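Rest of the complex left out; these chains stay put.
Going in written order, the chains are labelled A and B, and every chain counts its residues from 1.
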Amino acid sequence: MKLITAVIQPHKLDDVKAALEAAGVRGLTVSEASGYGRQKGHTEVYRGAEYTVDLVPKVRVEVLVNDEDVTTLTGVVVNAAQTGKIGDGKVWVTSVDDVIRVRTGASGPDAL
Amino acid sequence: MEPFLDTGVTAWMLVSASFVLLMTPGLALFYGGMTRSKSILNMMMMCFGAMAVVGCIYVLWGWSMSYGESLGGIVGNPFDQFGLGGSFDPVSILNEETGAYMPTIVDVGFQATFAIITVALIAGSIADRTKYATWLVFAGLWATLSYFPMSHMVWGDGLLSGAGPFASIAEPIDFAGGTVVHINAGVAGLVLALVIGKRKGWPGEAFKPHNLPLVMLGAALLWFGWFGFNAGSAYGADEVAGLAWVNTTTATGGAILGWLLVEKLKYGKATSLGAASGVVAGLVAITPAAGALTPVTSIVLGALAGVASAFAVSLKTRFGYDDSLDVVGVHLVSGLVGTVLIGLLATDTGLFFGGGIGQLVVQIIIAVIAIVFSGVVTLVIALVLKATMGWRIPEEDEVTGIDQTAHAERAYEGIA
C-alpha cells in the first residue's frame, strides 16, 4: 500500500475532497500546515515594526491507497488542487508496510 | 420660572452618552466574531473608523445640520452652529414649568454617539471586501447626506416630527431611532450590498462565524449600551426613562425566545448565534417604541421581531444579495416591525388599545419616507464612490484575507 501526501492551498481542500470521493476514496486525514517555497509571503506591520512572514497557510491531505490506485489518485489530487499559480503545493508518495483499522484490528488492503 | 441645572438628568445623560459610545465597539465584536478569522480586523476597523470620522464631523457640522436653523424641514443649516458656534445655545431647557435644564454640550455628545453607531451598523453588509479608504469617505458622506437630514426630520422639529404635516393624523412616534437609525442603516446596507456585489464564493462556500463568544459579548455590550440609547432618549431621569429601560429588557427577552423557537422548529436546534441575533432584533424593535408600550406588550413586540428577523435572514440567499452579516434581516426588518407595530400596540394610541387607525397610518408613512429617502441618498453616494475611488479590493486579496492584504496584520498569532 502507499501513502499519498498532498500539501495544497487551503481553499482547494473541498475540491480535493470531492474529487477523491468521486474517485472512490472512502477516507482521508487532513491537517493544518504552513509552507515555505517560491510563493512569497507577506509583510506585517505592528507599531512600526515590519515583519516578513514567509510561511504561507497550507493544508496537508493524507490518503492511504492500494498500490494499483496510486497513479490515478495522485492525478486526481493534482487536477483538483491545481490553480496554475505559484504555491499550489506538492504531492508525494511513500510506501507503507502495513495498515490497520483500529476499530476491527483488520490489517492490509481491507483496512483502507 | 428660573432655569436651574438638573444635575440628576445631566448625570444620566452623561452616562447615556457613554453607554451609547460603547455600543460601536460592541458592534465591532458582534460583527467581527461573525466574519471569518481572516477579516475580523477589517470589520472592527470599519467600526472604529466610523467613530473617528463621524465623531469629528458631528461637532463640526453634524449638530448644526441636525438641530440648526431648519431648511424646509429637511435639514438644518450646517453653518448655523458650525463647530458648535454661531447660534449654539448652551442651555437646553428640559421642563418649561420647572425650569430644569441640562447643558446642551451634553446633548451634543449624546447625539454624536447615535450618528456614529448608525454609520457603523452599515458595515455589516459589506464585510470582507471593501476598500478601507472608500469606507471612511462613505462614512463622512453618508452621515452628512443621510443621517443628519433624517435626524433633523424626526428629532429636529422637521418633516417627520410632531411639528411636521403628518402630525395632523397622529403624532409620529420614533422614541429612539427606529427610522433615523435602523431603517436608515438597514436600507443603506441593502443598497451597498447590491452596488458592491457578492463576495467571491458566496453563497456556495461556507462563511461561518469564527468566534461566537465574541459575538455574544458584542451582543451583551449592545444590550448594555442600548439602555443609554433608549432610556437616555427620555431626556430625563424619570418614569419615562424607567419604562424605556424595562421595555428594553422585556422586548429583548421576548425576541431571544422568539428567535430560538423559530430555530428549534426549523432546524431542531437553538443556536447561540440565534440568541445573540435575537438580542439585537429585540433591541432594534423596541427602539422606536420604548416609551409607548407597556412592559408586557413589549414582550409581544420583541417576540414578533425575533420571529420576523429569524425568518428574514434567509431572504438574502433567496434573492441573491450578499448582505454579509444581515443588516437588512435584523435592522431593517426589526426596525420596520417596531416602527409599524407601534400603530397597533401603543398604550394610548394603538389600534389594539382603542386608538383608531391614525397612528398606524402615520407610522407606515414615516417608515416609507425613511426607506425612500435613505435608499435614494445611499444609492447616489454609492455610485459616485464606485465611479471614483472604487469599492472592491482585488479578488485575490479577498481570498487571502482582507486583514492581511489591507491592514498588514492578522488577528491571531500563529506560525503562518
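Keep in mind that, in the parts below, a residue touches a chain if its C-beta (ideal position, glycine included) is under 8 Å from a C-beta of that chain, and two chains touch if they have at least 3 such contacts.
What you are looking at is a predicted structure, and each value in this text was computed from that prediction instead of being measured.
Counting every protein chain in the structure file, not just the single copies shown, gives the formula A x3, B x3.
Here, only the chains that are shown with their structure count from here on.
Note on chain placement: the centre of chain A and the centre of chain B lie 46 Å apart, centres being C-alpha means. The touching residues of chain B, counted against chain A in their complex, run 205, 399-400, 404-405, 408-410, 415-416.
Chain A makes touch with chain B in their complex at residues 11, 14, 34-35, 42-46, 53, 55-58.
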